[in-house]
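Shown here: the complex without one of its protein chains, the others still in place.
Now for chain A:
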Amino acid sequence: MAVNAEFVGRTYPPSGPYAVDAAGIAAFALAVSSTDPVHTDAEAARAAGYRDVIAPPTFAVSLAQQVDRQFIADPEAGVDFSRVVHGEQKFVHHRPITAGDQVLGTLTVDSVRQAGGHTMVTTRAELATDGGEALTTSTSTIVIRGGE
């Protein structure tokens, strides 16, 4: 099944809100072996100028992948998830995601292209607070392996 190229340029309505809490941030930080106390110690985070503990630099993927599901899980999109591998990932942080944030994600399908028998799909999730403050732009390229 081919990925539906008609989805290129499509922007979905915002999804969420996704609640970010200190426990979730701390669990993520521990799992990626971070020792930076701004993720686990509210006092340290405040001393560094943040309102509360902040997310590690790749935490946004856990939100972006929920946002991306609107496209990936859409039968019309034609993505065979069993053949998906992650090709590229980029984050641009506008301000650190902070415990207490209620995050909305707006998904755009940036490109669908073919190379070497595989299909590459680039999606962009714009993460912002429910008040409209920009948090992170997460851009992800997945590779859907060709084959039988």
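As a working rule, a contact is a pair of C-beta atoms (placed from the backbone, for glycine too) under 8 Å apart; a residue touches a chain by one contact, two chains touch by 3 or more; residues count from 1.
Simple rule for what comes next: contacts and distances are computed from a predicted model.
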item	value
Per UniProt, the name of the complex member that is left out, chosen from "MaoC family dehydratase", "2Fe-2S iron-sulfur cluster binding domain-containing protein", "Xylose transport system permease protein XylH" or "Cell division protein FtsX"	"MaoC family dehydratase"
Hidden-chain contact residue, picked from the options A:Val3, A:Ile54 or A:Ile144	A:Ile54
Interface with the undisplayed chain - residues on chain A	24, 27-39, 48, 50, 54, 56-58, 61-62, 65-66, 82, 85-93, 96, 139
